[in-house]
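For this view, one protein chain was removed and the others were kept in their places.
Order of writing sets the labels: A, B, C, D, E, F, G, H, I, J and K. Residues in every chain begin at 1.
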Amino acid sequence: MEKIIVINGPNLNLLGTREPDVYGSTTLASIEQRLQIVGEDLRCKLAFFQSNHEGAIIDRLHEAREHEDGILINPGAFTHYSIAIRDAIKAVALPAIEIHLSNIHAREAFRAHSVIAPVCLGQVCGLGVIGYELGLQALVRHLRNEKE
Amino acid sequence: MEKIIVINGPNLNLLGTREPDVYGSTTLASIEQRLQIVGEDLRCKLAFFQSNHEGAIIDRLHEAREHEDGILINPGAFTHYSIAIRDAIKAVALPAIEIHLSNIHAREAFRAHSVIAPVCLGQVCGLGVIGYELGLQALVRHLRNEKE
Amino acid sequence: MEKIIVINGPNLNLLGTREPDVYGSTTLASIEQRLQIVGEDLRCKLAFFQSNHEGAIIDRLHEAREHEDGILINPGAFTHYSIAIRDAIKAVALPAIEIHLSNIHAREAFRAHSVIAPVCLGQVCGLGVIGYELGLQALVRHLRNEKE
Amino acid sequence: MEKIIVINGPNLNLLGTREPDVYGSTTLASIEQRLQIVGEDLRCKLAFFQSNHEGAIIDRLHEAREHEDGILINPGAFTHYSIAIRDAIKAVALPAIEIHLSNIHAREAFRAHSVIAPVCLGQVCGLGVIGYELGLQALVRHLRNEKE
Amino acid sequence: MEKIIVINGPNLNLLGTREPDVYGSTTLASIEQRLQIVGEDLRCKLAFFQSNHEGAIIDRLHEAREHEDGILINPGAFTHYSIAIRDAIKAVALPAIEIHLSNIHAREAFRAHSVIAPVCLGQVCGLGVIGYELGLQALVRHLRNEKE
Amino acid sequence: MEKIIVINGPNLNLLGTREPDVYGSTTLASIEQRLQIVGEDLRCKLAFFQSNHEGAIIDRLHEAREHEDGILINPGAFTHYSIAIRDAIKAVALPAIEIHLSNIHAREAFRAHSVIAPVCLGQVCGLGVIGYELGLQALVRHLRNEKE
Amino acid sequence: MEKIIVINGPNLNLLGTREPDVYGSTTLASIEQRLQIVGEDLRCKLAFFQSNHEGAIIDRLHEAREHEDGILINPGAFTHYSIAIRDAIKAVALPAIEIHLSNIHAREAFRAHSVIAPVCLGQVCGLGVIGYELGLQALVRHLRNEKE
Amino acid sequence: MEKIIVINGPNLNLLGTREPDVYGSTTLASIEQRLQIVGEDLRCKLAFFQSNHEGAIIDRLHEAREHEDGILINPGAFTHYSIAIRDAIKAVALPAIEIHLSNIHAREAFRAHSVIAPVCLGQVCGLGVIGYELGLQALVRHLRNEKE
Amino acid sequence: MEKIIVINGPNLNLLGTREPDVYGSTTLASIEQRLQIVGEDLRCKLAFFQSNHEGAIIDRLHEAREHEDGILINPGAFTHYSIAIRDAIKAVALPAIEIHLSNIHAREAFRAHSVIAPVCLGQVCGLGVIGYELGLQALVRHLRNEKE
Amino acid sequence: MEKIIVINGPNLNLLGTREPDVYGSTTLASIEQRLQIVGEDLRCKLAFFQSNHEGAIIDRLHEAREHEDGILINPGAFTHYSIAIRDAIKAVALPAIEIHLSNIHAREAFRAHSVIAPVCLGQVCGLGVIGYELGLQALVRHLRNEKE
Amino acid sequence: MEKIIVINGPNLNLLGTREPDVYGSTTLASIEQRLQIVGEDLRCKLAFFQSNHEGAIIDRLHEAREHEDGILINPGAFTHYSIAIRDAIKAVALPAIEIHLSNIHAREAFRAHSVIAPVCLGQVCGLGVIGYELGLQALVRHLRNEKE
Partner (left out) sequence: MEKIIVINGPNLNLLGTREPDVYGSTTLASIEQRLQIVGEDLRCKLAFFQSNHEGAIIDRLHEAREHEDGILINPGAFTHYSIAIRDAIKAVALPAIEIHLSNIHAREAFRAHSVIAPVCLGQVCGLGVIGYELGLQALVRHLRNEKE
């Protein structure tokens, strides 16, 4: 049974209240609940982590080396400058998928560039909450492929 | 029953033989077969189109205005310069999702920039063939949300 | 009696339905009809061509070398990257005027730059359908000046 | 009867003598005479203003708020840096068309960029004196459309 | 009675000792005391927060959603790269004013650019400690205007 | 009793009528009246000057060398390109504060850059009419500090 | 006996008539004749293809996978933006040499950059018709080296 | 006897008092006196003009077409952005030499670029008042060469 | 006896396991042990600190003002964007040397630029663990020079 | 009988030993021998020169003005910055062809740009030793064309 | 009696024969003769040096530290990249004036930038041979000023 850590970066704890026209009206808790259900369907085990602290996210990524098999991460604003998180993902050497609720290509120019994407398997953006579910599916299928 | 057009751009007809380390060894025909099955599961109707001609893709997008409800598109190399395809997607005003087999953020710098993504709902990249399946799911769910 | 080819590039066949707030609600057919009437007033003969295919536009420009005296062209999205069309206009060595329905300077930054304008006599933008009529007048007057 | 102010920027008082290979051999006075005749045909009333002083052009634009219905402006070299004139046109909130005698896209690179065009209806360039006449036609037709 | 949170970013705890030629010799404590007095004059209630941790500042901004009516923030070096703080200010949707002790336009080039200013009401820089007092006045007047 | 010259640049004479959503509905006259009152409170003497002419502003700055002790300046559009005004402020060697009614960081990209700010004490932007009052306070306090 | 496909891109069908000062006065037909003779000398078999359509060139490159051993290509204006042709050459994995009649380094700045050259063996430019002959020699020698 | 107009741009009227470490302590009046003497030695007739108004400088340049044979110009800050003055010098078609008191290459980066130099014979910078005298010598010698 | 704080930034706690081809196989603990021995040889006292939290590093730097005489810092990924750490080093005004295990000039382009190096004495990169030892030697010698 | 100088720039004396995967295993001596034979076939006379000194190459180019009819040059690393060699080739006004053994478009970005190519007839790159032979053929044919 | 070294960089030995439309038809020898005469008039002693070798120029500059009082240098193409010559001039700490025969601002864009000018007193360009004479005058007057 694969273990997946789902990491959400800064300000995502405000989901549902923050700029709902951009980010939708679902709360982070309900996203995590839905993922929990999807995870059970896929027979994998999820852990959840949200922080507004870059360092805490890095610490949690390091822990994943011992406790999880894959990473689903929405780095929020850190997407655009946290080379430290990029290096952490590369260092722990687990497969990771980057998720964005909004279409980062249809907003301010600086949001189109991710410093983290190059060390992930791939990126899903603009599909709202569904993006997390799809990312989870892809990650689990990727992990199972590796084992078979 | 939603109708979806699945469009593949230049060189994707060579899938399975072209640079398998980058694009995998699955052929386009088998991707389309797998999507067909997923489509049936989702109870939507798929049409498939591949062309190496930018103009033919634009023509097909125009047709979609009358015959389909949504667009799944892997624009291949056109991703990076075909403003004409971007304008066509905007003009037909159907929801579209952009798919890339490889992680365009982990290759040559010019591949990270999409001129087409800003007019799509979102983008899925780096997840291989699964990316198409996930994109299809997301598109159908988006369409059903709109109707309910 | 001067012969003029009026060329419209990609997506202009959708005029009247595509983003009417940007491009207006007149169809391409009615633009061509109005130009036909203006052409008759000016005692010049018009031919019309629209294509979403860059190559087809180049082929038609080449034909113009033998059949027409001047070119009125709205290159649509090709304005911004088709060096091949630029070279074709330069190669056929006929006077050309570039037309844009919308004000390309008041939209996305990339639309302000034309790779084609440097090989034309001039450019008219932002004046809607009237822009074609004015461009036609200017072209005919330019051609007659040359002969007198 | 619409009132139009025709504004010409720096060095345009030298027209006819200045670099005739670029700007032609017609003087500003004769351009204004020709425009006067076109204006009479169109049944609109023209006023003319030329200055080498950015501030004087701004003052005149401000006056236009009370005395004219539209603006035809060839900002000359101010095209490329006078954000103050841009702001003046936006502030008076009258429809304006930007005219250039020469094809600004076929000269030094810095001439292709207009800071003023984004606040105008449109731009006409490279058509010589005819450009003014066409701009006038377009402006009057735009104004009449607004009223009908 | 309006509640205002006054946030100071990294290294501002060293004020009075750090590069006094750039930042002056007043300590943060005495700035806060002076602001306290000004706040009392303005009949508003101030809370103070300083941290060298980006995440802690984001957490405190989130709290402000429930406890304060406005934000006075000197983001220190985070001004130039913390898109996460920018997003936090936008997310909590409270009026904010950005303060800088030094004139950020008269120092290294990278200091002239603020990623945070676009989501604030405005910015005050180069006026030393007075800048905070003025920012506070402006913020309170802005809040009262909104209510009247 | 300190003497302050308050300079307003191009198009600010239109305040109250020009783009009220950006610049508010207060006229320049009423801003000057309010400043007059604030000035009396602060026991300093104000002179006012507005011009759309860069040269006139430079001339007035030069006069200030003999007649005033400080400068409050809203350079309007000249903010972004008038190196001549920058040099004038530096040349007269009086303390100056730059004011902007709107938040120049939340508008077109070119408005975020001031060529004048580096030679001023500081800059206040986005605080509307209050910005002038605060700038005046800061300037007077700066001048009195220098003398004591 | 090696088989070589000689591909010429947009506007090269006009050779001999188009801008003879840049491209010389030889027609494409006579270039192909001369290459035919050189090919016979080298005992290799040539096929020729010219198109103004990017898609047609890609289709023809794909065919080459089955029918030819090497590619001689003058991509014309596509040199500067057709990432799709670049990908096609990489995908078919045949040795290719890029030819330009004119010295692309001595013309407009944008002509010095080739998006296609990085996937070719090499590039020959500025040597006129001789360039094709030399490219053919080099290609054949490269192919024979591979076999020996 | 050659007639030369010596034009000084914005803030140069303050010479001798303005930033003497950069511009020296000589006043403009004494520079003009010294030039007068040099002019007499060279048997040419000098006229002097200084203005802080770009438009006034353009007007004076236009007058020079009829009254002078050459131009010595220190455009001050206009050096870096006044394309209008550049165009005026080109339009009057008189030989011009650009003078700068300070070494514009050893100051702020933006001062190294002159938009005016490309239309002058040459440029002298960093040689203080001597630069004017040398520029005058060079101009007179250039003019006499032309006549002989 | 000089006191030196040795600071290691994000992900350096993973040394020995993280990308050993880039960073070597020595753990941070063994680096610190080796430095401890070198420190004893040099008769200076070392303290060690590692954190993945930018704020914690800033806090520790602030403490150094009171407890240490010099700083040896490998800022890890913070090298490239943490202006806050840069400001902290400048603020505490202790001599600092920046260390990188790998050659930052031979990796991704963005790694060649350090925002921190300008406020350090110098930088040592690419020499692996030895780099720390050499940096320590240099720092101690620098400190002793200052005292003598 | 045409005389040709074959110039090789810095580090090309190490050919055969230096990075054989990039530059092949042939020595410069054997390249020169092969060229000698080709030269005899073409009935032209070759001289050879290699230097690691930019100045020596310029001196030799100057000599060529008197002793040779054409130049075959592989400038090595000087390709990318030696404007002095560029000027030398332009100054001696002999036809020159630039040769590169490797495909400079498929290596580090800075290698794709040649400051020398714009003053040559053309450039051959990526064809290994054959490139020299082809360049020689092209040069001789160019020279003979000139004479006939 | 001041001693001046006159240094000419690469390709200037060809003066009189090289591109006479750009550089004139005077030889370097005759320039040196004319300078010799001017030098005698000014009662200073000239030495002359020309080299195509950057290193030789640096060596000669170093010698100047002991043998000359000032430097007149036309660095030719080295102007645009030889930071080594820049450093040499700065290192010898003698006053230097940079001379260019042609107007470097009216040629290729890369010629407008001098890496050497920032360490010179000033620069004279575009005045042909007269430029040397004027530069010499300025240098001598500068030196005498220093002594008086």
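Going forward, contacts are C-beta pairs under 8 Å (C-beta built on N, C-alpha and C of every residue); 3 or more make two chains touch, one makes a residue touch a chain.
These numbers were taken from a predicted model, which means no experiment stands behind them.
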Partners of the unshown chain among those that are drawn: I, J, K
Listed residues K:Lys3, K:Lys45, K:Lys90 or K:Arg107, member touching the removed chain: K:Lys90
Missing-chain contacts mapped onto chain K: 53-56, 58-59, 62, 65, 81-84, 86-88, 90-92, 115
Sites on chain J contacted by the missing partner chain, in the whole complex: 9-11, 13-14, 17-19, 51-56, 76-78, 80-81, 110
For chain I, residues in touch with the removed chain: 97, 103, 105-106, 112-114, 117-127, 130-131, 134, 137-138, 141-142
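Keep in mind that, in the parts below, only the chains that are shown with their structure count from here on.
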Option in G-J, D-F or E-F whose residue-number contact pairs overlap C-G by over half: D-F
Averaged-CA centre spacing for the pair chain K and chain H, given as whole angstrom: 23
Residue numbers of chain D (touch at least two other chains): 53-56, 81
Every chain pair meeting the contact rule: A-B, A-E, A-I, B-C, B-G, C-D, C-G, D-F, D-H, E-F, E-I, F-H, G-J, H-K, J-K
